[in-house]
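Omission of a single protein chain aside, the complex is shown with its protein chains in their original locations.
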Amino acid sequence: MIGPAHYLGVSALLFGLGLYGVLTRRNAVAILMGIELMLNAANINFVAFTKFVDPTFVRGHVAALIVITLAACEAVVGLALVINAYRHLETVNVDQVNLMKG
Amino acid sequence: MGLGGLLDALWQVEFLRMVVLAAVVFTFLAVGGPLFLVLAERKISAWIQARVGPKHVGPHGILQTVADTVKLLQKESIVPHRADVVLFTAAPVLVAVAALLDWIVIPFAPGVIVRDLNVGILYFAAVSSLTVIGILTGGWASNNKYSLLGGLRSAAQMVSYELPLGFSLLVVATLTGTLSTVRIVEAQPYPAHFYPSVIVAAVVFLIAATAEANRIPFDLPEAEAELVAGYFSEYTPMRFALFQLGEYGALLASSALFTTLFLGGWKGPFALPGVGPVVDGMVWFLLKTYAVVFFLMWVRWTYPRSRIDQLLNVSWKILLPVSMANLLVAGVLVVLG
Amino acid sequence: MNAEALAFYALAAMVLVGGFLVVQSRNLVHAAISLVPTLLGVAGLYVLLNAEFVTAIQILIYVGAITVLILFVILLTEGATGLRVRQRNEQVPLALLVCGILVVLFLVVLLRVPWGPPTGPMPAYNPGAVGRSFLMPYVLAFEVTSLVILASLVGAIVVARREG
Partner (left out) sequence: MAQLAWLVPLFPLASYAVLAFRGRALGERAPYVAIGAMALSALLGWGAFLEQVAGAPPYVWRAVWAVGGERTLTVGYTVDPLSSITVAMITLVGGLIFVYSVGYMRGDPYYARFFAFLSLFCAGMLTMVLANSFLLMLIGWEIIGLCSYLLIGFYFRRRSANMAQMKAFLTTRVGDTLMLVGIMALFWQFGTVDYHAIFEAVREGGESASAVVRLGGWEVPLATLSALLVFGGPVGKSGQFPLHVWLPDAMEGPTPVSALIHAATMVAAGVYLVGRAYPLFFYTPHHEALAVVAWVGTLTALLAALMALAQDDIKRVLAYSTISQLGFMMAGLGVLGYAAGLFHLLTHAFFKALLFLAAGSVIHAVGTNNIKEMGGLRRFLPVTFWTFLAGFLALAGVFPFAGFWSKDEILLEAYHHAPAVYALLSATAFLTALYMSRLVAYTFFGTYRGPAHPEPDPWTPEDYARAGLHAPHHGHGTPHESPRVMTGPLVALAVGSLVVGFVGIPGTGPEGGSWIHHFLKFEGFKEAGIHAPSFSWPLALRSLGVALAGIAVAWLVYGLRAVPSERIRAWVGPVYPFLRNRMYIDALYGWVFVRGGLLLAAGLRWFDVHVVDGLVNLVGGVTVVTSRLHRLFDTYVVDGLVNLVGWVTRGLGLLLRPLQTGRAYNYILVAAAGLGLIVLVSLWRL
């Protein structure tokens, strides 16, 4: 029987992958993809909790939907920043974007 | 757990039923979609331009497409130099599969549907948006600047037109109170709603669907004259055929969804004598769907191609506000009863 | 092994392999395309969790919009040309260690938690239940989210617009 632990396990692994991407990638867009993976991991948790813990008001679904929406917002703003940075600095590698460093 | 248990479980999730139905539906699509539609397109265009069209293969040329398919299968499959082989191969498959997945929620007749999802029309919108990724991937993987530009254009266009499309779907969902395609058909009066908002939604849907299917007057992504056929210019026989399958499959699916949402689906003006409700429903459904297809072809061969800025302006400055206002009106109508 | 388990393991494999490709591909376009199976797999998990509405939205927004956006930006920036650039920074071994430990810890925690039965039945009509939850107890969150969307829309346009 597939229980909550299975889903949370997948979620934990996906979270780990996402975090690894965020921590090691140089390209801003790739970091963003890592963040998306982490958000998805969180969403799996929300939806799994809804089914296995508290299904009555589908609160987890609501949370997941809000996270999806905010992920879209974050992607839009983040990518706008990336494009702007690329236009000015001709790189999207975060360790090379260091105009503020004295 | 033995093999028997597995089979049992499979039946429990209706897996086999779905496989059978899916096979039937997809076969229908492969035949009734590209195979028939390509022929129909050529015949109709010829008719509009006062030509004869394909004539020699089979009676009145009805086997022309079959012959073309055979020819395509025989030809060599070429991968361009320094192209990304994996993605180059995957892209047409993705497009074709996305178009076929649309059909899961199309009700042909009472009970004849692969799966009556309770989020049916949302599912339709979601799955049809997968096509964009296939096109973008194919354009990039071809390692050809025209292909890439065509892919980007196509993506921009399809993303833009998804919004008015989605809003017009929501108008119907708001008025009928459900997202399931079957229940939308059931909730509709015959032959169609005549609320102003539904009519507006239908017009918006038709325009947006034309654009989604990359057809004239919105066929910028493949504009032969500018972009050398756009994202699939590097594709050779069988992969090209898959793109065609996807394109005509999407066209047919859009028409079918239009029929479902706005034209009463399987309901007909009278019951055909001597057949059951299933055959009756299918006949009416297909009649309506092909009528919509005919209309779209008629449009294609009547209007010229628009410019990219016109195309985007129409979506963002006209269709989107109109469809949003329309949704608002529909919501008010529902609230006021 | 029953059908649900079969589906679960298939989807889990799809998610994890996809995710691995996302973080591992040197080619950013490949990484972005690998997002598609990952996100579709997550959507499949949602189906198994009886969350039809979230599934549809996941495909519509994540696969249909966010991935396309990411692909766009990669194609518009150096994704296609930057293949020869070093893709990873210097903290790979350390990151690998921390992520590994973290995942192991998570797994230990969730294996040690005693899972009780759910507190109630799942509402029958999922989109309706989600809609009611949104418009009744969580209406404030809903409205605030819409404000955030508006703000990010405006912000994105302002940031990405070419000056002058």
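For the reader, a short list of remarks on this structure follows.
Going by the order they are written in, the chains are A, B and C; count residues from 1 in each one.
What we mean here is this: a residue touches a chain if its C-beta (ideal position, glycine included) is under 8 Å from a C-beta of that chain, and two chains touch if they have at least 3 such contacts.
Nothing here was measured: the structure is a model prediction, and the numbers come from that model.
For the chain that does not appear, the touching partners among the shown chains are A, C. Considering the full assembly, A:Val22 is the residue among A:Leu8, A:Val22 or A:Leu37 that touches the omitted chain. When the omitted chain is restored, the residue from C:Met14, C:Cys99 or C:Val159 that touches it is C:Cys99. Where chain C meets the omitted chain, the residues involved are 89, 91, 94-95, 98-99, 101-102, 105-106, 108-109, 112. Seen across the whole complex, the unshown chain contacts chain A at 19, 22-24, 31, 94-95, 98, 100-101.
Note that in this section only the chains that are shown with their structure count from here on.
Chain contacts in this assembly form an open path, with each chain touching only its neighbours along a single line.
Taking each chain's centre as the mean of its C-alpha atoms, chain A lies 32 Å from chain B.
Rounded to whole angstrom, the centroid-to-centroid distance between chain A and chain C, based on C-alpha atoms, equals 6 Å. Residue positions of chain C with contacts to 2 or more other chains are 4, 53, 57, 65, 72, 126.
For chain C in complex with chain B, the touching residues are 1-4, 6-7, 27, 29-30, 33, 36, 52-53, 55-57, 59-60, 63-65, 67-68, 71-72, 75, 80, 125-127.
Chain C meets chain A in the complex at residues 4-5, 8, 12, 15-16, 19-20, 22-23, 28, 31-32, 35, 38-39, 42, 45-46, 48-51, 53-54, 57-58, 61-62, 65-66, 69-70, 72-74, 76-79, 82, 85-89, 91-92, 95-96, 98-100, 102-103, 106-107, 110-111, 113, 115-116, 118-123, 126, 129-130, 133-134, 137-138, 141-142, 145, 148-149, 152-153, 155-157, 159-160, 162. Those residues of chain A lying in contact with chain C across their complex are 1-10, 12-21, 23-27, 29-30, 32-34, 36-37, 40, 43-44, 47-48, 50-59, 61-62, 64-66, 68-77, 79-84, 86-87, 91-93, 95.
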